[in-house]
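Omission of a single protein chain aside, the complex is shown with its protein chains in their original locations.
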Amino acid sequence: MPVRVQTEDFDISAEILALRAGRSDVGAVASFIGVMRDFNEGSGVTELTLEHYPGMTEKSLQQIVDEAHGRWRLQDALVVHRVGCMRPADQIVLVVALSAHREEALAACAFIMDFLKTRAPFWKKERTPEGERWVESRASDDAAAGRWLPGDPR
Amino acid sequence: MPVRVQTEDFDISAEILALRAGRSDVGAVASFIGVMRDFNEGSGVTELTLEHYPGMTEKSLQQIVDEAHGRWRLQDALVVHRVGCMRPADQIVLVVALSAHREEALAACAFIMDFLKTRAPFWKKERTPEGERWVESRASDDAAAGRWLPGDPR
Amino acid sequence: MIAPMATVDLLYFARLREALGIERERLVLPEGVATTGELRAWLAARGGAWASELDARRQVRMAVNHDLAGAGQRLSDGDEVAVFPPVTGG
Partner (left out) sequence: MIAPMATVDLLYFARLREALGIERERLVLPEGVATTGELRAWLAARGGAWASELDARRQVRMAVNHDLAGAGQRLSDGDEVAVFPPVTGG
């Protein structure tokens, strides 16, 4: 499955190995891991809870992966996103893109992360010394996703 | 050591784990693995021999990593490049960049690969059914490295 | 005209779910409510937290049957309509 939502942690080596199995035409493996930091928006963060919208999450991630396949020549691509309760330094999300060439694998990896950040229905709630709070979306994430759209001036 | 040249294979999970050890401010881990393909320039390739220039290799890789640190806010970066004899599907090179933010980690990873491809003294010799041949450098690699230089029109 | 007695399932997520104190409800679309935008305005008219959370100045996203939807999307009987804040995964 090219997209998975799970509470368990993941291992990047095992995921890449499974993705590459039986393929000898892969020249480039680009990957990204999003990790929980212990600090955000001026506060220490001791715990993170990730909520999602089952059904829509998988569908939106699949659409993002499909769109990446349409833009670049990828042999395969994978998204694993965790939900539930996490602690600092925990892995949150993994994206892997396989291609014959590095430019396409790296671009696809950046693209998938940018769209995931603005389109996939996940929400983060942080526990800080001041109490719990929902993470606010960032304008910079909208800007990052916008650069892939036609007509973007950059 | 942020740069290593070795004959042995590497494991991306172990490398990332070691690089992240003791850090809870990392939010983004971008990585790239270059893999040996069984096909290049119209021929099947059964074996690859990687030669390098000991001393200059380490120095040039370190300069590339230092330059990446100067351009982006990275918590750490790693380059592992193998030399010697390799077979299809073998891993050749690993680049990892750690940052608080994904944009910087991904850009640094692409930058290091582009400069490594044009500046680090490695040479590939392929064995094909037609015999052995030295791999020719690609104009597209020069172009990729050029986009990071000041005054590049793109 | 929408079909008489069109029923939708409404789902709320994250901050909205907590602030509104509701996770899901089944709603017979009231007269004059044929699009996502009209539905949002009708829900805001419930007052209290509904008014403040769904105010036109607040960033609210809606999805119909698991696809993000603009304010003009028409609703049909049996639709699953989700209402949530901007996403923050990754």
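Note that the chains take the letters A, B and C in the order they are written out, and that residue 1 is the start of every chain.
Convention: a contact is a pair of C-beta atoms (placed from the backbone, for glycine too) under 8 Å apart; a residue touches a chain by one contact, two chains touch by 3 or more.
Note that this is a predicted model, so its numbers are computed, not measured.
Note that the undisplayed chain, when the full complex is considered, contacts B. The missing chain, though absent from the display, is touched by one residue of B:Ile12, B:Ala30, B:Leu50 or B:Val65; that residue is B:Leu50.
Against the chain not shown here, chain B presents residues 34, 50-53, 55-56, 59-60, 81, 92-93, 113, 116-125, 134-137.
Here is the rule we go by: only the chains that are shown with their structure count from here on.
Distances between chain centres, each the mean of the C-alpha atoms, put B farthest from chain C.
Separation between the centroids of chain A and chain B, computed from CA atoms only, is 23 Å. Taking the mean of the C-alpha atoms as each chain's centre, chain B and chain C sit 49 Å apart.
The set of chain A residues that touch two or more partner chains comprises 34, 113. In chain C, the residues touching two or more other chains are 90.
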